[in-house]
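Only one protein chain is missing; all other protein chains are in place.
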Amino acid sequence: MYGTGLLKGLGVTFKEMFKPKVTTKYPDEPFEFPNRVRGIQKLYPDKCIVCNQCAIICPTQCITLKGKPHPDPEKKGKVLEYFDINFEICILCDFCTEVCPTEAIVMTTNFELATYSRDALNKDMQWLDANDTNVRELNLPWRQTSSSS
Amino acid sequence: MIRTEEMLLNVGPQHPSTHGVFRVIVKIDGETIVEATPVIGYLHRGTEKLAEDLTYTQIIPYTDRMDYLSAMIGNYALVHAVETLMGLEIPERAEYLRVIAMELNRIASHLVWFGTYLLDIGALTPFLYAFREREKILRLFAELSGARLTYSYMRIGGVKWDVPDDGWLGRVRRFIDDFKGALEEFHTLVTGNEIVQARLKGVGKYDQETAIAYGLTGVNLRSTGVAYDVRKAKPYSIYDRFDFEVPVRTEGDLWARYLLRMAELEQSRRIVEQAVAQFPSGGEIMAKLPKLIRPPAGEVYTSVESPRGELGVYILSEGKPQPYRIHFRRPSFVNLQLLPKLLVGENIANMIAILGSIDIVLGEVDA
Partner (left out) sequence: MRDWLYEPLSAERFGWMVLSILILLGVLLFLVTYAIYVQRKLLGWMQSRVGPNRVGPYGLLQTIADVLKLLTKESFVPTHADRPLYLLAPIVAFAPAFVVFAVIPLTDRIAFTDIGIGLLFYIGVASLSTLGVIMGGWASNNKWSLIGAMRAAAMMISYEIPLVLAALGVVMLAGSINLVDIVEAQRGVWNVVPQFVGFVIFLIAALAELNRTPFDLTEAESELIAGYQVEYSGFRFAIFMLGEYVYLFAMGALIAILYFGGWLPPHPALDFIPGIVWLVVKTLFFAYLPFWLQATFPRVRIDQLMTFSWKVLMPLALVNIAFTSLVKTIAGGVS
């Protein structure tokens, strides 16, 4: 009969009223992301060997870095002078952590980047070093799988 | 004597039902459309030109942002073209992961279409039910690839991540089983609704010749009786291992397209079900590759079935790490060309319904 579809539809919405709700309580409660989620990068300045691979692979050229000779003249290699990520254009594609040979730059699952000014989105070495919560455990999956399997 | 005048009405780019920044200038006589001129390009980023300066791997995030509702399939279209050019053999485990990801993404994409389409014709609730289901898929994707929308999951030669070892496949399995019930709920709430049927049946009709002449693909073509699905017509990946159907209807109206997309939800569900069951227990997820990907000189065109139609990638390589020229055949862009023809003679309410049924993603139209 014409109209039964309408009544069945009313039944669906009526039943839904008594089912548990699916919304989360963010921001009252933090939203838990899975560990693989790509958030804001964490940088270990000591591990960096200034190989520039992250800056080269970055599709948006948001990483600028420069090295200086090691302060201890006994040691070879370079250390970081500055390392900036411009989060205005960073697309969190994960390529920088993928190419890093020493895992100096890794992902965290932190995602709250909102600021009041655009300049504040240009994060420097100190800020990235201090961003050390929720660091992703596994950053180079291929290396991991080839050794484990 | 009453003097009547036609009126120019600017629909969009800020309009709730243009699904992004799309604009149509319609000339209306009362509520009847006399002429419609679509204006596109508000979201143009020059992906194809940008890609000429990027290595093949670097292009992957750009494909996420074309059809952002089915980024997995966009990823795959690109890596598949490069792999074909290089003649790569892909590990089986990676292929299964790709198929599971792509078909889940197709479900997610069709769910967005379903929700927003019902919103277009005035029903509020199916949108939230559809997003409730989609959220589960996005959660699975976040666990697998680390992102909810712009996955960048596929790499040339395989996939980035293996299956999470905390029972991810079991959760996919559970979702796939539960989704049956959700689909039934959608059908009870929407498909059986007489108002929906009255709104969709017989509206926005075109015939097979028009569809082929305009180069439509996907559901827009299959609603006119052509059983063309790239997964069957030019099988790629491991789709030949799965038992699924290509739903076809002959009416060519909004109702046919609605039913086809709902049927595709069920078919994609079946593919994921089989892929999870057949999933290989071990193996690599990446093929052996040189560090710098440098395909041989030559050209290649491959296409995949995206939720919106045939998504083709053409690459002209000079043997360098960057392509000399890359072109994306974006189904949304091609399908949209029929719009001005379809709109003439319809009223404003039908305009929204017709635009919605073409199922465009503006990121893909403008690229």
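Of note:
First chain written, first letter: the chains are A and B, and each begins at residue 1.
The rule we apply is simple: a residue touches a chain if its C-beta (ideal position, glycine included) is under 8 Å from a C-beta of that chain, and two chains touch if they have at least 3 such contacts.
Here the structure is a predicted model, which means the values were calculated and not measured.
In terms of the touch definition stated at the top, the absent chain reaches A, B within the entire complex.
Contact with the undisplayed chain is limited, among B:L85, B:L118 or B:L144, to B:L118. Counting over the whole complex, subunit A has residues 6, 9-10, 12-14, 16-17, 19-23 touching the chain that is not drawn.
For subunit B, the residues in touch with the chain missing from this view are 7, 9, 15-17, 31, 118-125, 128-129, 132, 189, 193, 195-196, 198-199, 347-350, 352.
As a convention for this text, only the chains that are shown with their structure count from here on.
Note for the complex: subunit A touches subunit B at residues 2-6, 8-9, 11-13, 16, 22, 33-34, 36-38, 57, 59, 91-95, 98, 107, 141-142, 145-146, 149. Residues 54-55, 57-62, 125, 129, 132, 135, 139, 142-147, 150, 152, 160-162, 164, 185, 188-190, 192-195, 197, 282-286 of subunit B are the ones touching subunit A in the complex.
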